[in-house]
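The complex appears here minus one protein chain, its other protein chains still in place.
Per-chain residue numbering starts at 1, and chain names A and B are given in the order in which the chains are listed.
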Amino acid sequence: MTDTPDYKAESPAREAWRMFRRNVPALVGVVILSFIVLATLYGTFFYAGDPYNVVWAPHERPGVTPEFPLGTDYLGRDILAGMLTGGGPTLAVGAAAAAITMVIGITLGSLAGFYGGWVDNLLMRITEFFQVLPALLFAMVLVTLFSPSLWTIAIAIGVVSWPQTARLTRAEFLRIKELEYVTAARAIGARNKRIIWKVILPNAMPPLIVSATLTIGIAILFEAGLSFLGLGDPNVMSWGLMIGANRDYILDAWWPVTFPGLAIFFTVFAVSLIGDGLNDAFNPKLRER
Amino acid sequence: MTALLDITDLKVTFNTRYGQVTALDGVSLHVNAGETLGVVGESGCGKSITALATMGLIPMPPGRIAGGSIRLAGEELVGASPARMRAMRGADIAMIFQEPMTSLNPVFTVGDQIAEAIMLHQKVSADRAFKDAVALLDRVGIPSPADRARDYPHQLSGGMRQRVMIAMAVSCRPKVLIADEPTTALDVTVQAQIFDLLNEIQRDFGAAIVLITHDMGAISEMADRVAVMYAGRIIEEATADDVLDFPQHPYARGLIDCIPALGREEHALKEIPGVVPPLHLLGAGCAFAERCEHANDRCRQEKPLLVNHDHHPAACHAVEEGRI
Partner (left out) sequence: MNSSYILRRVGYGLVLMLGVVVLNFLLIRLAPGDPAMVIAGEMGGATEEMLESIREEYGLNKPLVVQLGIYVGNVLQGNLGESFFFNQPVASLIAQRIGPTILLVITAQILSILIGVFLGVIAARKPNGVMSGFVSVFATIGYAVPVFWTGIMLIILFASVFPIFPVEGMQSVRLRGADVFTKTLDIAHHLILPAFTLAIIYLAQYARLSRASMLEVLGSDYIRTARAKGAAEKTVLFKHALRNAALPILTVAGLQFGNLISGALLVETVFNWPGMGRLAFDSILRRDYPTIMGVLFFASAMVVVANILTDISYRWADPRLRGKS
């Protein structure tokens, strides 16, 4: 390969993408996650089955009956059907909760970091207050009080997880607002709103994108935990619910709890590989360690 | 008479992302007891690597001692066991670093840090070691040493911290004391005090000092002999007076010209053009050729050797040929 000098500076986003493409673990994460997303979106086209119906004898071992490759649960319901339908809600709640977390966290964090003074003081006290509440317990309380549905679960997870995002955003804003180009923007008379949205926020994005990715993983684990405890939407099949429903029979049959658990694990694992890959891509210097 | 510290033809290489580079290319130095050797050169010329190699502190990998020998009082240090090196470090040969602000551990008191150095090499109680540490602090000119010994590094000024470093370095009466740019990070007034202290310490303890610096002023105050380094090689070596008064190598001349002197007009204060070339870009010829006004084709193709010319040894074709 000839190394022709490139005089055009590469944009940070392009450079990050180039680094990301060469990161094998991150690409493995992309492949695993794509597979899981495709399976939950389109799996039922290839493998039609109702996860709620009792279709066979209870506790059929996996690999014995060809119609039910992953076996059946304690009631005789098809586990593979449950896996394929149960992934959608888990992923949707994870994504929605992460979005809510990011919106709350970025809004409060950027206001605190940008305005400083009493605004910062007030918002940081609120953040500290929310960090005192054990997140899962608080989410459990919220979900129970406001009756569980996919939306209340996503909102509850968002309401308990935003403090970290807020702190990160605030720290980035505090750092960036001192930089020359922000001063320059002020000097040409840009309004605060414009400086926050068009000048500082885009430059704060790299760590926030990484944090958003990791937040998706944490939100998925949260949703799984709530569903496992029986606090998920009772009308919706999900991986956590499958584990929770079968947990009294784990000593009779390992498979009804093992497969959904593996699905949750691989999803979060893939998401965190991608998150680590993005982190490396945005901070190339760290990789030379 | 054999020298106290005798470095012969030392070669140190590093694996970098540009491949293997030679950081030291056949460095030979010696210091006698009670003597101060100045090692001068710009940053990146290999002064600190020489010091770290002598201490056995080159990070390996990526570094490697590829050849040569380092003898301390006749004992070979290259290839000595790690345990033997540890026993000598701090006891027979000690080092003072450039950055007093960061060279002390922030979570221990300075007294404890000096006492630790004592206890590592002498069988004394912790109490005794701490008392000795206080005495050392007193010796290096720190006021109310008993109180300061209980201070943490952040509570002391830069000059005080360097005094602490010196106290720590001389705590076991080393034969050789290496001082790597000991005053670079300090105020000018403090610099003079530290040099005075080093001179006193040398008188009292009889240690040989290797003073690494880029400051010719420090050399004129401290050094008996001088070795000038450039790009991993010694390019000139003589007594301090000879080098200061009759520099041979164009690089050494350049360094001398950089000294601001009384009575000289300001515009005469020269500066050597260019920078030290990166090690991975060194070619076959003289490493200084690119920056040298006397360079010819021979200079660019053939490395000059450190040999005696009219006055004293210098590694330069132009000097050898009598062109300058």
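The rule is short, and it goes like this: a residue touches a chain if its C-beta (ideal position, glycine included) is under 8 Å from a C-beta of that chain, and two chains touch if they have at least 3 such contacts.
As the structure is a computational prediction, the values presented were derived from the model and not from experiment.
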**Message:** Among the chains present in the display, which ones are touched by the chain that isn't there?
**Reply:** A, B
**Identified contact with the non-displayed chain, of A:119, A:141, A:174 or A:195** = A:141
**Item:** Of B:69, B:103 or B:193, the one touching the omitted chain in the full complex
**Value:** B:103
**Prompt:** Of the residues listed, B:90, B:111 or B:285, which one is in contact with the missing chain?
**Reply:** B:90
**Message:** By the contact criterion defined above, which parts of subunit B meet the unshown chain? Give residue numbers in ascending order.
**Reply:** 55, 57, 82, 86-91, 94-95, 97, 99, 102-109, 116-117, 120-121, 152, 154, 165, 168
**Request:** Using the touch rule from the top, list residues of subunit A that touch the missing partner.
**Result:** 128-129, 131-138, 140-142, 144-147, 217, 221, 224-225, 228-231, 240, 243, 247, 250-251, 254, 257-258, 261, 264-266, 268-269, 271-273, 276, 289
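We adopt the following convention: only the chains that are shown with their structure count from here on.
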**Fill in**
Whole-Å distance, C-alpha centre of subunit A to that of subunit B, is 54
